[in-house]
Structures are given as C-alpha cells and as structure tokens.
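Every protein chain except one is present and positioned as in the full complex.
In order of appearance the chains are A, B and C, and numbering begins at 1 in each one.
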C-alpha cells in the first residue's frame, strides 16, 4: 500500500510517499508500528498522529487492503 | 435657535432647517410642542423622536439657549 | 500590537462609492494576522419582501461623524487591540451598492470578528443616519433599525 507522509512526519521519514508491503490482515496500528520501527523518531508522535485511509480518518483497528492510500498526519496547522 | 430636521421629520416640516424664536427658559419639550403645533403630523411621532443639542442627545427638560442647534431625529436607519 | 488607535484610519461619511480594498489596506500591518471585513449592500427585497429599486441615506454629519469615531475607538480596545476603519455612504444608492463598510485587523481572529460585529451593531443603534427604501412600485418609506429608537434621552 502507499503511505503519504506530511509535515514533520514527512521530514522524519525523509519522503512524502513510500510503498509498504504488509501481511494480509494488517491494521492501521500495524502500519504505524512498522513505520515507527524504521523511524524511531516517530514513537513520541504516536498520540498526536492521525491516519487516513483513502482520504477518510480511520481507527487504529481498521484492517487495511493492498491498494489503500494511507495518510500519516500530524496535528493540523492550516488557517 | 436653529432646528435641524431629518428624514421623515424633515419631510413633514418641509425644510431641513428652520429658525425658531422661543421665550427665555424654553426647554427641549417646549421646542417640540412649538413644532408639533405648527405641524400636527408630528404629534404621533413624539415618542420615537429624539432631540440633540449641538450634536449631543438632550432630555426634554433641558433648558435651551439662543444659539443652540437642535437636531430633531426620528429613529436611526443607518447600516 | 502597535498603532491600535483609530488615529489616521478611515472613519468617514461619504457621498461617493465605498472602496473596501482601501479600508482593508489601511487597517493591515505586519503585526496583524487576521482581517475581518463587513459590507452592507442594497438588496433587491426589503424585510417585508417588497421589491426594492434603491435606497437613499441621509446623515446628521456633525453628530454622526463623532459617534462613528467613538464607536471605532471603543471597538479598537474592547475585545483586545484592533485597528478599525469604517465608512458609511449617503445619498442615492442602487441595487448592489455598498452602504457601509467596516474593516478590522488584529493579531488574532476572534478579536477582529468581535470588533467588526460591534462596529456595525453600534452604528445601527447609535449613529444618526436615516434610510429611505424606494420600491419598484414607485412608493417609498423611511425604515428604522431594530434598536434604533430606544427610550428617548
């Protein structure tokens, strides 16, 4: 699936998008754990980070599909 | 003294300003009575009309002076 | 925020068309993160749904202008510091013409919204300006604001 990273999370990951292969049945929470393992700087950001699937917020328990586009979003700052 | 009339009151009086000679000690109330005697159409407007002396609202009991400029003002409609 | 007083900012009663952009430019400074503007416009139907052809406004300028300045000064301090400009037009106005414009700049938006709304609310209540509605059927009538006629002084 495709991960889209924004703002500070984009800077930590070093890319605005990345492709992740996750096992069948992987949840949004597993995707976050996978990212945080690769980029330990993400760990303290967990509680303030929200995930979107295909443009809509998802809970951490949601099961992801192969073609999903997952947005990894720090707190908003528009306006 | 000078009477300045506005909006509907101006139309009733037929002039935007008029000079009135009132006796020594005349109040704002006497000025209004004098106007209403000349223009009976003003009578029903009394409760909604406010008077200003030299640009500041005055009570009906205020004693007027010869050089005063008295604004006779229906309810405001600006905006 | 520096320069929050109304000194030098547009606060006027004019006979010519109102240029909102000029008001907005006047209130802005580098200290301001928010600008709120209000424009009152001649609309095609009166509150009682009569079709409107135009409006005419008249003012008692010697009293209206100081009152407008007082309102602007109040608004510039009452909710936090704000820079306030306000212009009211008089004379004959056509459909779509602006009768009044208010522009407020402040560091934060809540102050600017509150100050802008305060100016237009108080203007309607306190400033000696009168409005005549001219209808398409040829009739006309003077229209008072709600709250424009409190118990007499």
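Criterion: contacts are C-beta pairs under 8 Å (C-beta built on N, C-alpha and C of every residue); 3 or more make two chains touch, one makes a residue touch a chain.
Bear in mind that the values here come from a model prediction, so they are computed numbers and not experimental data.
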item	value
Among shown chains, those touching the left-out chain	A, C
Positions on chain A contacted by the hidden chain, ascending	4, 6-8, 10, 47-52, 55-60, 69, 71, 73-79
Chain C, residues in touch with the chain not shown (by the definition above)	20-21, 24, 28, 30-45, 95-96, 107, 109, 112-113, 116-117, 120
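One rule holds in what follows: only the chains that are shown with their structure count from here on.
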item	value
Intercentroid distance (Cα basis), chain C paired with chain B, Å	26
Cα-centroid distance, chain A relative to chain C, in whole angstrom	49
Contacts with two or more other chains, residues of chain A listed in rising order	none
Multi-partner residues of chain C (each touching 2 or more other chains)	none
